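Here the complex is missing a single protein chain, while all its other protein chains stay put.
By written order: A, B and C. Residues from 1 in each chain.
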């Protein structure tokens, strides 16, 4: 029985004539039925982006040979950078947390309620505060307290744990700890963070306090892939909420919390759906 | 000199394998460079929608023969319903008004500022109130007062005027008069109205009063193509604004005014860009 | 030790001169320090609404005598309808559910994370599906299956349960069952429902399907107090999300889910904060 029912190709390359025909022709030639196709050309950089999803039922190339065949038949000659996913593969996600539970609860509830097809084998905390939440949902919790002296040792242990559990990507659910460049390099564009401001406004610590000080009328939240530079990775999703002059810092924190949950979940959903293409420091999000 | 620089095809038909390849292959075969391609399949109805735009420079079929060639080579055998536009054609728009000037000012200012490529040969009012605005922008104003007795006669005169001026489409900029089914049938999916509520809530007259009575916390505006049924045509764009308990009916009217301008302009812009496909009572808006 | 640290008065009455002075003078005379004051006059109905919160530390009237003193000294002569709350009283909330867990998870997580000061002694389901969620959070779950024949008997049992547990208000977290008029009358303006549409558009069952059919470009969610007429009670909060033509019914359901959580939580928070005044079929929400 073939559990892999559809395949997704994410592609980017320099724009030129005939790219859409090349890809769709390949799928059609092998009897795939295209269910979604999104294509866009970034005019300024002259780059072509494409996401195509087709049903595997009746497709004449077996799943395990599609990558190789596509590379030889299409991608190589067109300088395409591409990745291939199968809808039936269930990604394995780790969650990193500190003290604040709201994003963690939201992620776990979505998994539990069946909104998302994802496995969550483990939760990592740099404090033990949320172990109780993990237990409530029956998920293993590992505590790695980090200080100036033990950071590289702890990160090494975390990496070992992640690998042993074959983790595909990591979600930082208000994890208040900066990951080293070396750690980040191991999961390129596979660590999703939620920052509690409308980036690039108010990067760094305590953005709600800074927003209050500046007297802004709107606050935001930003989910992004983590890169070597703090709060500067490719942005996946953003949203905002209006304030009034009555709102004190505590109100910003309260209103912001709901935003953080929603914006982080939106990013994770698009990642799970293989709808995000990273190009330079920008994302193409097909939705 | 070829003034027509790009062409747009809007297509819909029953979904089947190979539709994208058929269209893009046709364009590529004749050396057209695709600059935008949007394609979507409505899963529930099994309908395929596509908008494709390509540059005419170097295209081997002359503009005046594209329609015929495409019909024969591609569309006929795939049961495609399609329309073809050239970016260099400047559409001719008539505006219908009554007493309220805000949408009219907004439309005229956009034209005048060069935001839109559109000709506005004339404005029709069922009252003389806004003749002064028309004159301010140097546009002909025609007053057709309508009452129970003269409606069909006045509409006939309006239609004659529109035809004489080769009007492509009509914008009802808070025109407070119901057009007859016969009139509407002459401009199918070519009359754009702005209704001052979030349809289907509060159809008909005085929606702000009704919204206030119901105690809603949000009001909206809806732009749609006019169909035979009042306020029931295909929706093009909608937007909303939040209220507080302090807002009285006069505040709803004030806040709604800005919404009406924006939502109507958004619909007109998409119409001018040939980005709207009407299917049944729904629209596909490629943006 | 006095655990009641601040008091809230919610007041409405016909507008006349001197109302603000009367209330604030009363508080000042007894050495209360006002921390919030909101006042608004509904111009159309000529009704005065006020919410005032003051610190009880140093207030010269003991908490248990404030109601009586205020009635005699101020309210009686000005025809004021009012209610008095103490910030330290923890309201007791029951949650009613059917099959869908997302709102339930969200409410329980907020309670558990300490976002809200509220007790949740029990959850009522008309199906057993969510008993597992209740257990996960250590809350009693009672199942009352309802059919045509047993409705009044089951409601009687529910009412008895609610009273025995001294429930202050009820939240219908996607409870797919209509409560009888008699039941509703027992908790006037104390049952909060979330309806998955932008009321008054799409009342009743399957609003996402109706919204899809109508081709709207925005969907919404509405939280309201339950009244005898289905989906017609006083609206507390509403919000919306934009759609595109790509969204199928399943996408409306997915996007709507997040909206439902947020809008319901907003209503519950305002209710817990004693910030809602109901007047006729409208709410004044001081935020």
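Rule of thumb we're sticking to: contacts are C-beta pairs under 8 Å (C-beta built on N, C-alpha and C of every residue); 3 or more make two chains touch, one makes a residue touch a chain.
Every value quoted in this text rests on a predicted model; they were computed, and no experiment measured them.
The chain not shown here is touched by just one of A:15, A:55, A:119 or A:239, and that residue is A:239. Per the touch definition above, the residue from C:39, C:115, C:213 or C:232 contacting the chain not shown is C:39. One chain of the complex is left out; on chain A, the residues touching it are 40, 42-44, 49, 198-202, 212, 214-218, 220, 234-240, 244-246, 248-249, 281-287. By the touch criterion stated above, the residues of chain C touching the omitted chain are 17-18, 20-21, 24-25, 28, 31, 33-41, 242. Touching the omitted chain from chain B are residues 101-102, 105-106, 109-110, 112-113, 115, 133, 136-137, 244, 246, 254, 257-258, 262, 265, 287.
Convention: only the chains that are shown with their structure count from here on.
When every chain is reduced to the mean of its CA atoms, the largest separation from chain B belongs to C. Chain A and chain C have Cα centroids separated by 36 Å. Computed from the mean C-alpha positions, the centre of chain B lies at a distance of 42 Å from the centre of chain C. In chain A, no residue touches two or more other chains.
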